[in-house]
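One structure, as structure tokens, below. Some questions next.
In this view, the complex is presented without one of its protein chains, the others remaining in place.
Moving on, here comes chain A:
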């Protein structure tokens, strides 16, 4: 309680502005820029990583000295990664029945699997 006296939380303000700027840049990269598709994807991925970094370092106490038990939310970060993996891998897995535009003859599961193999 003692150290919350009137003091501008510089780090938080900077972090907040940084995350806003990065979001806007990402939106611009997709909507406004003329970058080739590959570069758009790469740049928004990099921005996403930076964004996560800003959150972790400027808001989530990851740099704080471990005081009684430690503040670094390893546990939650691990679960976060696990969930992201489920989300991405799971979506790819479920959608892998060959949703490839116009070719949606689904009478026969076996035929489909062959389709998706061909389209790789």
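Rule of thumb we're sticking to: a contact is a pair of C-beta atoms (placed from the backbone, for glycine too) under 8 Å apart; a residue touches a chain by one contact, two chains touch by 3 or more; residues count from 1.
The rule we apply is simple: contacts and distances are computed from a predicted model.
*Asks:* Assuming one chain is omitted from the figure, identify its UniProt name from "Quinol oxidase subunit 1", "Energy-coupling factor transporter ATP-binding protein EcfA1", "Pyruvate:ferredoxin oxidoreductase beta subunit" or "Cytochrome P450".
*Replies:* Cross-referencing UniProt, the chain left out corresponds to "Quinol oxidase subunit 1".
*Asks:* Which parts of chain A are in contact with the chain that was left out?
*Replies:* 1, 4-6, 8-9, 12, 79-80, 83, 86-87, 90-91, 93-97, 99, 101, 104, 106, 109, 112-113
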